[in-house]
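Taken from a larger complex, these chains appear in their original positions, while the remainder are omitted.
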Amino acid sequence: MTTRLNSHFAGRHFLQIPGPTNVPDRVLRAIDQPTIDHRGPEFAVLGLDILDRIRTVFQTTQPVVIYAASGTGAWEAALANTLSPGDRVLMAETGHFAMLWKRLAERLGLVPELLPGDWRRGADPEAIHATLADDRAHAIKAVCIVHNETSTGATSRIAEIRKAIDRASHPALYMVDTISSLASIDYRHDEWGVDVTVAGSQKGLMLPPGLSFNAVSAKALAASRQAKLPRSYWAWDEILEANRKGYWPSTPATNLLYGLQAALDQLLDEGLPNVFARHDRHAEATRRAVRGWNLEILCANPAEYSSSLTAVMMPPGHDADAFRSVVLQHLDMSLGTGLSKLAGKVFRIGHLGDFNDLMLMGTLSGVEIGLGLANVPHRRGGVQVALDYLVAARAAPKAIDRAA
Amino acid sequence: MTTRLNSHFAGRHFLQIPGPTNVPDRVLRAIDQPTIDHRGPEFAVLGLDILDRIRTVFQTTQPVVIYAASGTGAWEAALANTLSPGDRVLMAETGHFAMLWKRLAERLGLVPELLPGDWRRGADPEAIHATLADDRAHAIKAVCIVHNETSTGATSRIAEIRKAIDRASHPALYMVDTISSLASIDYRHDEWGVDVTVAGSQKGLMLPPGLSFNAVSAKALAASRQAKLPRSYWAWDEILEANRKGYWPSTPATNLLYGLQAALDQLLDEGLPNVFARHDRHAEATRRAVRGWNLEILCANPAEYSSSLTAVMMPPGHDADAFRSVVLQHLDMSLGTGLSKLAGKVFRIGHLGDFNDLMLMGTLSGVEIGLGLANVPHRRGGVQVALDYLVAARAAPKAIDRAA
């Protein structure tokens, strides 16, 4: 077994990074089933069921490709299947993960064009429109946007960006990373006209890491037939062919697929609208707590607040990682670190996945206690503000407006 | 699988009844191992290890008998092994469970003498002394006390009662029920001169229900050789004989014993003094929250506050079970019900077992949110009081006094 550093703590660890998230017991137990023959009839029943139902989560009727890989692999798959060496792609600097995707594109031999950003808001539909409108030659082959920037807690307005592309009458493919939004924040692959949606297992899908996804439009599929980037493991064609009968061309991650089946059961039992409303409620409660502590939310645009995580700015002169370390050592809670240029400046609270009101209250309490223990200047009572909000939200769910 | 009534909830259930308690993952996974031959050499290694280390938890060097049975079985075992039909036993009316033990004694043909109580405090050492001092004929064969009344959250002062017995120079056996105190509240079988300690698996030992225990003094063992109550399953003699080599005379509950081994690992890793201090801290935080809500703690004697649970009195005109139902339905938390004469009048918060600060804060938040949702008159802010206490307790652990 893993050596447990915190073995002097009793009780459950609070895994409140913005993913991997707390995996439900039913999902863990599903994964803990004996592996079966991935070419046998029993497997096909599993495969067909998953491949059918996963589409509901993406709000699509089009195929979803499932990889044994982490989310980074699905980023690569989206690009490698549809583009050719030297292709230009439009990307928006929304934060650390957008920059990683850009670097990945560069390593594949693509030429990203980056819309700069301040890491405090989503991608700007107007800037995207302007860039595409300027690109009369249609040299830009794809627009790649991160729906929910896991490093900042700011979302991009995917539907508006779709309209921006359309207004420019630009034929670029539209690719969206939903790694930390899928199954947490409303996302509509078909309705929003996305060509490739990238996702991972370890966030809203409530699984351990190890699976990732491409939801693929007909337009993307057509593009893949002309695309020249070399690819094999990621190639959609063979996978989609084998998927027809419920199989995969290479050995799939069977036990994680058991978990996916159980996670789909849970998500669809709760109902996606309820899942989204739950995340919205917890995010709003968290933001009220942050304001209650007199701390600042990193995301500067209330219309782009993330419902799956909240990044909180540390008061000047205080190190976010020192605070996180106090919280981990004393309270057995993991909070998200600030990434690259945000290192030390923010901590991130994950409030997504298999999560409920009382887990949220434990989480927020951990932050407030930790602020106290780490001597971070703050106003007491953020937890109480969140609590009052939850009472009000439950008492009259419709009457609670999103506060900015 | 069990049908889950609350399947519309995501996240973990908060099992905050005063037992069964939240079972640690490591214990559940240990139980989920293949059953082995209970007469083979591998079993003996398991058996000897458990039988040796379990004594540490009772703070005894004397034998501890382990039954496949719930705690009620261990009550019966304590009496059946040591007493004869018609024997008188002195009991104290500390609450529902004391009364159940009394009824059990009656069903076995014993004659309980009951010291009356108001269910708001522990057994009275003075009354015990007086009764025993009056019993010049030594007709009373045993004094049976519940250490921690699970129905009320009041403890009895076991060491003082020992002194009371001694002051009366009375030879009665001393039997103590520690079902909801063992491994949560400091308890010393040897030092306090207890003859039979009764315990169960599903509270501080952090196991599912299904195992129970008798720690047995030499005096109790001697008494068992004369005792006339019929017994077989409970009989210590054959069990102790088989235990010498690590076995049991009838098939033991092997998988629960796996769990016990894992639970002992966890308890002894944390260290009993740390375990007790943790429970004390959580209990004090809970009481401060209760007072913060302007509600009343059932236990009337601060010196007898329980560190494993707190029973809270409902304001007149409000039904505790209606409140509990709101909490279960809306917040997926189970609180303890009021038992027999306390039905509807109190609810009980379990804060024992595999539990930590953030789980406590989630729990207390659930109570405060529930009070709001159920329209129970209360003062806001109990959660905040508890939180402030935890900050202070962690910041300067020695400076925090037990508030009465």
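All chains are identified by letter, namely A and B, in their written order; residue positions are counted from 1 within each chain.
Just so it is clear, a residue touches a chain if its C-beta (ideal position, glycine included) is under 8 Å from a C-beta of that chain, and two chains touch if they have at least 3 such contacts.
A quick note: this is a predicted structure, and the numbers were derived from the prediction, not measured.
A.B. asks: If 2 of the identical subunits are displayed, how many subunits does the entire complex have according to this structure file?
C.D. replies: When the whole complex is considered, it contains 4 copies.
Everything below uses one rule, namely that only the chains that are shown with their structure count from here on.
A.B. asks: Give me the C-alpha superposition rotation for subunit A onto subunit B, in degrees, nearest 5.
C.D. replies: 180
A.B. asks: Provide the residue numbers of subunit A that touch subunit B in the complex, in ascending order.
C.D. replies: 7-12, 14, 22, 24-25, 32, 266, 269-270, 274-275, 278, 330-333, 353-359, 361-363, 365-366, 368-369, 372-373, 380-381, 383-384, 387-388, 390-391, 394-395
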